[in-house]
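Left out: one protein chain. Kept in place: all the others.
Chain IDs A, B and C follow the sequence of writing; residue 1 opens each chain.
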Amino acid sequence: MITAAVPERENYLNYKYGIKSWLLTKDHKRIGLLYLFTVTLFFCLGGAFATMIRIELLTPQGNFVSSETYNKLFTMHGVAMIFFFLIPAIPATLGNFFLPMMIGARDLAFPRINLLSWYLLVIGGLFSLFAMLAGGVDTGWTFYTPYSTTYSNSWVIATALGIFISGFSSILTGLNFIVTVHRMRAPGMTWMRMPLFVWSHYATALIQVLGTPVIAVTIILLFCERVFHIGIFDPTLGGDPVLFQHMFWFYSHPAVYIMVLPAMGIVSELVSVFSRKPIFGYQFVAYASMAIAVLGFLVWGHHLFVATESVYSALVFSFLSYFVAIPSAIKVFNWTATLYKGSISFATPMLYAFGFIGLFTIGGLTGLFVAALGFDVHVTDTYFVVAHFHYIMVGGTIMAYLGGLHYWWPKITGRMYPEGWAKLSALIIFLGFNLTFFPQFILGYLGMPRRYHVYPDEFQVLHVLSTAGASVLAVGYLMPMVYFIWSLRYGKVASANPWGATGLEWQTPSPPPVHNFDVTPIVTHEAYDYSTVIGQEVEVG
Amino acid sequence: MANDAHAHAQSPALRVQFDTETQQKDASTLGMWLFLVTEVMFFGGMFLVYTVYRHAYPGIFAIASSSLNVYIGAANTIVLLCSSFTMVLAVRAAQLGQRQAIILFLILTLVLGGVFLGVKAYEWNEKFQEHHIPGSSFHFEGMQPDEQAHAQLFFSLYFAMTGLHALHMVIGVGVLLFLIRQAQKGKYSAEYMTPVDIGGLYWHFVDIIWIFLYPLLYLIDRHLKG
Amino acid sequence: MDKLPLFPEQASTFAPGVDHLTYFLLAVAVFFTVLIFCTIFYLAIRYRRRSDKELPHAPHGGMALEIVWSVIPFGITMVMFTWGASVFFNESRPPDNAMPLYVVAKQWMWKIEHMEGQREINELHIPLGRAVRLTMASEDVIHSFYVPAFRVKQDVVPGKYSTIWFQPTKPGKYHLFCAEFCGTRHSGMIGWIHVMEPQDYQRWLSGGAPEGTLSESGQKLFTDLACSNCHKADGTGRCPSLEGLFGKTVQLANGAKVVADEAYIRESILHPAAKIVAGYQPVMPTFQGLVTEDGVLQLIEYIKSLGPKPVVGGGGALGK
Partner (left out) sequence: MSEHIDSVRTYALVFAALITLTVVTTAVAFVDLGPFSVVVALAIAVCKALLVALFFMHVRYSTGLTRLVVLGGLLWLLILLVLTMSDILTRSWVGVPGR
């Protein structure tokens, strides 16, 4: 069904064509799309590695790949997924695209730095890709010393350099967001009228700016130790391997909040729009994002409970880890309360939001499990922890990312996605995900260690279930890639505000003009005041 | 609206995404301060490692740090403080729009920065001759083999921290060259002097890092050797 | 070993404690998960959108509710914290009369040495009902000694000792895993813990024909490395006498006092200059690289035997 050729209005997609117009663009919307392309590539790469890992674990004996290859597979799965998909995904694609529009700005504060941050991610990605093709790295995405500095003979330096460079991409994005939110809000857009999407990205930017430099210097020291053997992390020369773990996790724990906070921002938008009701407890949800960003820096020691960390330090970190759980609980309760007396539509983005709230609740609660010292001693470095962080990363961040993509697709491309297929794929993803990762909780408590190429026979049934779930999940992820591309050509032409949403980004045509707003909007009402949009025709969910 | 069209006609240096001059200047200044915070955390990682190992091996670190030439360190600190002084005078000249003064003070800062790097290179060369460069040729006389490793740890931290600081000085020299060229082309006036201002912030920050490096590396437990 | 176990065996004094904590955590998790899921289902169905024009005017804020669902979860988490911490504190301090054993982890095997001289690779035979304390060292990278059935795990970090203790309560064969990624055959670095009745254990102990107890091989090493030239029994040599050193508080040259435990003796062998005993010169050369981790353990065992005999009590369940 070819839609009638509506007269082409000039927008950010068709005002200039050609490679140079994309590779040298300073428009935050185009840079958002460049990021979308890059992170999707790395998601596919990481997904391929995950598939091979799951196939290997079908049988207790290691008969699909050798143990060296298996160690490289789970390492590259971790590196590709974390540093090149989860950390950049939401902030750099949807955040880049919509943060300026939501606060009524024409662009980010530093457009050229925004383009530079994309190039840094691509260059870092190429380094890691080179390392993967040249032979792979087998230290685990955590690069624990002294294995990574003395005993591993794989491409540690190339991968570490890739992560080092992509770290600066994250720093620059964070810096750009903070300055934009502080200095470029439209008149009338007070802090308490900003959409919660912007609040969560502001909190994420704080973590990116304050945390990422520490892993940058840690990688420099790892580089020096591996090349010059100067003993910073080498115990035979007086170094302390546990110090590396402290510096690594100082960044890497807040990094998990870099991955989940933007997802929470999306869910706050979706729950409010599809219940047609302001979010319950706006300021609590907003300050909860800030609390997570701040408290997230005090808890990293819970990764070292059994790593010969001192008992008293472990007590302190376990105690603080429970503080960071409270803001997440507040958010979940506020989302649920928003549904009360709402007008709830079941469009695909809302299904993803429900999926997020459900799975993030399980992920968060198991976080409370592993924060308890006595319990963590038994389950750390087992599949219980693998299941915990996949529930939050895959069940949470990727679900919300897909929900956000579906929600803003009409604004980005001017086309609607096919509702029927989208709902089907959301359901497949939900089922496939649970079948993949719930058995791993049981495996973990049984004592199945992480990163094992060979395992005792009694764990095989649970592994087979998990692999079955992984194949269902893979199908679920392939479907959106297909119908999103299909919708570019054949999707229904989208109106400016198909969902009846209240954000400033919906007051521009779809796809938006080059400078977002012909006239800088004046904001007069609260963040989610739906009385202003009633009467516009709305997509029936 | 009226204010959009009006703003852009006002001054060519105003970027399209900003509405007013002060908004752009505040944004640039906030951006630079945030960048300096990332630098604080960047050097912070190094200071942490130094603190941990100074606590672990106080004796050997004291002997090794006492082998550094404290007079060169002090002289270098004073050179860097002078360059900070001339830099702030350059920023002040920019605020007043005195084009000649900006160029003069920027060149002075550049020269002093060069002197600092020169002295640092001399110091490193002296270390090279004394075989204090970490690696296979490292040897610190009068120490047991396992103490050699701990002394080598001190010198690897010494070279890592002063090396990182020197790298930031080199970047600073690059920034100064850029500022001088722009100033000569008359780009900076009392209304538009943001690049000089944030260039100054960066230079002063690199100076503050050295203000902490100097006592930590050169002075602590200096009295042991006298 | 049936084909689909869903819950690990309880084979140590810790296991019931950890499992009770797990049941509590599970109960809280199930409660909140069911609460959230049911609330969402009910509200989503009850307030589904019936027409496009409806605009709900519902309350969207409530301080009381916010306080309720932040204080109550905080209270629950504090219970979790204290319960978890008490179990952890128990696991971190071995009883004094625990049977000492030495573990040396090296890339991809566990070498375990008994006091009586038995050496085992990837196998550990221990008597039922007797607390066991393992002092562990690594020769290369970080490993992690993990026995799921005992609910215990402790990383073995190269360059220092780490300690783990447990008291088995059920005879049988239990998995031993390495839980910290350590290289190519990380998944091959596994083994078995054999918990035996005390009399079977004694028979197994006497069965093996070790070439001398640990302290005897330590004594041989002590003379081979010429330690006895300086460390004379009567203290006349240039170095302190080691008689009765283990467990004693040593006065250092810089005025500090330190208890001479395994870690102190190991450090004095590998980095002698780190802690100089008061009244002595730092003349001792380092033995880093001259003696392996096993050698250091044997020397420690020998130095222990020089002092007053540590109370080698009989069996008896002392554990909790």
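The working rule: contacts are C-beta pairs under 8 Å (C-beta built on N, C-alpha and C of every residue); 3 or more make two chains touch, one makes a residue touch a chain.
Predicted, not measured: the structure shown is a model, and the values here were computed from it.
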Study note, to complete from the structure: Of the chains on display, those the missing one touches are A, B, C
**Study point:** Option from A:97, A:147 or A:250 whose C-beta touches the chain left out
**Key:** A:250
**Study point:** Which residue of B:118, B:135, B:174 or B:215 touches the chain not shown here
**Key:** B:215
Review point. Which subunit C residues would touch the chain omitted from the figure, given the whole complex?
Key: 92-94, 135-136, 154, 157, 160-163, 259, 261-263
Point to revise | Positions on subunit A where the hidden chain makes contact | key: 182, 210, 214, 242-243, 246-247, 250, 297-298, 300-301, 304, 308-313, 316-317
Review point. Going by the touch rule given at the top, which residues of subunit B touch the chain that is not shown?
Key: 25-26, 29-30, 33-34, 36-37, 40-41, 44-45, 47-48, 51-52, 55-56, 70, 73-74, 77-78, 81-82, 84-85, 87-89, 92, 95-96, 190, 193, 197, 200-201, 204-205, 207-208, 211-212, 214-216, 218-223, 226
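Keep this in mind: only the chains that are shown with their structure count from here on.
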Study note, to complete from the structure: Whole-angstrom distance, CA centroid of subunit A to CA centroid of subunit C, is 36
Check your understanding: Once you find the CA centre of subunit B and the CA centre of subunit C, what distance in Å lies between them?
Key -> 46
**Study point:** Set of subunit B residues in contact with two or more other chains
**Key:** 57, 146
Exercise for review: Would you mind listing the residues of subunit C that make contact with two or more other chains?
Suggested key: 271, 288
Review point. Considering the complex alone, what residue numbers of subunit C touch subunit B?
Key: 270-274, 282, 285-286, 288
Check your understanding: Where on subunit A does subunit C make contact in their complex?
Key -> 62, 67-68, 71, 138-140, 144, 146-147, 150-152, 235-236, 238-242, 275-282, 284, 305-308, 311, 314-315, 318-319, 322, 325-326, 329-330, 332-334, 336-346, 354, 357-358, 361-362, 365-366, 368-369, 371-378, 380-382, 442, 445-447, 449-458, 460-462, 500, 528, 530-531, 534-535, 537-538, 540-541
Revision key, fill the gap. Contacts from subunit B onto subunit A in the complex sit at residues 1, 4, 15-19, 23, 26-27, 30-31, 34-35, 37-39, 41-46, 48-49, 52-53, 56-57, 134-135, 146, 149-150, 152-153, 156-157, 160, 164
